[in-house]
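Note that this complex is displayed minus one protein chain, with the remaining chains in position.
So that you can tell them apart, the chains are marked A and B in the order they are listed, and the count of residues begins at 1 in each.
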Amino acid sequence: MLFISLAWRNVWRNRRRSLLTVMAIGLGLAFNVFLRGITDGWHDEMVDNSVRAEVGHVQIHRAQYHDEPSVSKTLPDAGRVERVIRELPGVVGCSFRVIGSGLASTADNSSGVEVMGIDPAQEQSVTTIQHAIVKGAYLSQNGQRPILLGESLATRLKSSLGDKVVLMVQAADGSMGAQLFRLTGIFRSGAPELDGGVAYILRSDAQTLFSLGDRVTEAVLLLSSSRQVPQVVEALHHNLTGDDIEILPWWEVEPFIKQFIQIDDAFFYVIALIFFVVISIGILNTLTMSIFERTREFGVMMALGTRPVQIVRLVVNEAIALGLVGAVVGDTLGSAATLFFAKHGINLGAVKAGVAATGITSSVVYTQLTAANLIYSTIAVFIVVLAVALYPAVRASHLKPVEAIRYV
Amino acid sequence: MAVPGIAAQSADAPAIIHRAEQELRAKTEQGTVSMTVRTPEWQRTLEMQYWAVNPDKTFIRVTAPAKEAGTATLRLESNMWNYLPSVERVIKIPPSLMLQSWMGSDFTNDDLVRESSLEKDYDHKLAGEATQGGDRCYRIISTPKPNAPVVWGHLVLFVGKDDFLPRREEYYDDKGTFQKVLIFEDIRRVDDRLYPMRWKMESVTKPGHETLLVYGKLTFDRSIPSSVFTQENLQQPF
Partner (left out) sequence: MALVELINVSRTYHDHVDVPALKQVTLSLEKGAFAAVTGPSGSGKSTLLNVLGGIDRPDEGKIQVAGVDLTDTPANQLADFRLRRIGFVFQAFNLLPVLSVEENLEFVAALQAMPKLSRQQRARELLEAVGMAELRGKRPNDLSGGQQQRVAVLRAIMTEPAIVLADEPTANLDSANASLLLDMMERMNQEKGITFLFSTHDPQVMERARRLIRLKDGAVVADEIVRVSGLAST
């Protein structure tokens, strides 16, 4: 206890220098926490955008559907899947879709399309396609066979609202299916694959077109938070046994976003590293100077019988004291800043174009504070502090008492 | 049976191919054919009538089953149109969909277009002999000419030594992966020509997928009115 007091009081001998060091550590840590908060918020937003545009948080299909899609690979026992889903906590929306491919034709042109047969109400609970309608209306069960096309597809087919569109497909039983649809809505989602290649029709119409009876291709789930995906996937695996089913988290369906996040994270770590290097230099400087100034004192201590390893411990304790105070300052500042912007958001209007490239359409990003973020950053600070303290500590312990005592 | 004069010619690959094309493709063809498509998930059989003026014009109409009866395909050179009676529409197949399967079979739209471009688009090299379907055959490797609008990396063709009819065509993609094989069987004399009456296209990359064409009535070299090969004809009630 005496030695701890000794270390603590030694730190505050030069109040100004120690405060500066503590501020350096604190600000560096706070910046890291905040930057991580922005990055986390940003990434979550990206994921959310992609998830809510089409992919959902979790997709369930017949086994191997994702690798080799085929309209005849329908979801086995959809009723059972639905019952299991309805009982899972954390599921906010669920949509059962029919997916197939075919040819969309108008009088002027034809184009290959992916056909999505949806139940409009169910689909609304998962994706935001209904908000992307720019002309006409979202699908509804209105008695005719409505079709929704993306803006660039509609342009390519030269079709306007009210026009007839023929869908020609290969049905699940191999026969050729063809139906006439009426264009009731045009959407612009911002995602080129959707706007140029997808046609939405009613699920019942799709089941007729593809000769599916009452079968569907996939179940898409929206969860209350993307952080719940792993446990929901696990719960699904647990409840939907059998190897005729595949349960895919969003990152297996659209790995691009996860890869982007990983690259982004790598950048973050580089920046964090740079900060920690700067912090280390500060701490190293402070410790080295304070040891230098106390050479004679160390000499006396060693003459009195203090062992080298106890000197090392003393210096390391002093570094830990600096680190502790710095960590408190840094964590407090960083958390405060992150929580503030978590509530009020950061306006990215100025860099909106660049942001849009990552799939985020709103210009406000909300930062996120996670316990993991704080803990890892703080641990990193301590590791740095300890690593940096070792050199001066060992140097101090190697002082020769005879010379040190006489040091003026 | 040997045709006099052939044995005396040198075994020259382009000549063999030329001769094979002559044997297989008359100036005109018309008849009926039954197409059975098998996949691991389903199987169906379509009855069709067809007319062809080689190498540029083809007209095919489905006559059975009822759900698809009246569906028709018209090909003029490299343009294709489909007619769907259920929606009363003629749809032109865009170039982007040429590699899609025709009528759900293992033949692609492109296959129908490229039927007789062997001589025009490929270079041929003789690569030994082999036995196919019990008959001695020339084995020929055909590679696309530069800039030829052909999707394959190369083909391996087996042409009967006696009758110059093909027995087997193997299709390989750019990377050299064996994709599918067309097998000619049941060679019979029909309307004064030797002709393989069963054609089977088997997928190699998708096991269990195959398409079998069995010809019924066939006549060759009759004259066919040009009105057959029109979009109006596509929409004729059947």
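Convention: a contact is a pair of C-beta atoms (placed from the backbone, for glycine too) under 8 Å apart; a residue touches a chain by one contact, two chains touch by 3 or more.
From a predicted model like this one, the values you see are computed outputs, not experimental measurements.
Enquirer: Taking the complete complex into account, which shown chains does the hidden chain touch?
Expert: A
Enquirer: Considering the whole complex, which of A:Arg182, A:Lys258, A:Arg296 or A:Arg313 touches the chain not shown?
Expert: Of the candidates A:Arg182, A:Lys258, A:Arg296 or A:Arg313, A:Arg296 is in touch with the missing chain.
Enquirer: Tell me where the left-out chain touches subunit A, residue by residue.
Expert: On the subunit A side, contact with the omitted chain comes from 1-3, 5-6, 9-10, 13, 296-297, 300-308, 310, 401-402, 405.
Here is the rule we go by: only the chains that are shown with their structure count from here on.
Enquirer: Can you work out the whole-Å distance between the CA centroids of subunit A and subunit B?
Expert: 53
Enquirer: For the complex, give me every residue of subunit B touching subunit A.
Expert: Answer in residue numbers: 37, 39, 41-44, 67-68, 71, 82, 84, 86-87, 89, 91-94, 96-97, 100-101, 103-104.
Enquirer: Within their complex, state which residues of subunit A touch subunit B.
Expert: 70, 72, 103, 105, 109-112, 166, 168, 170, 172-176, 178-180
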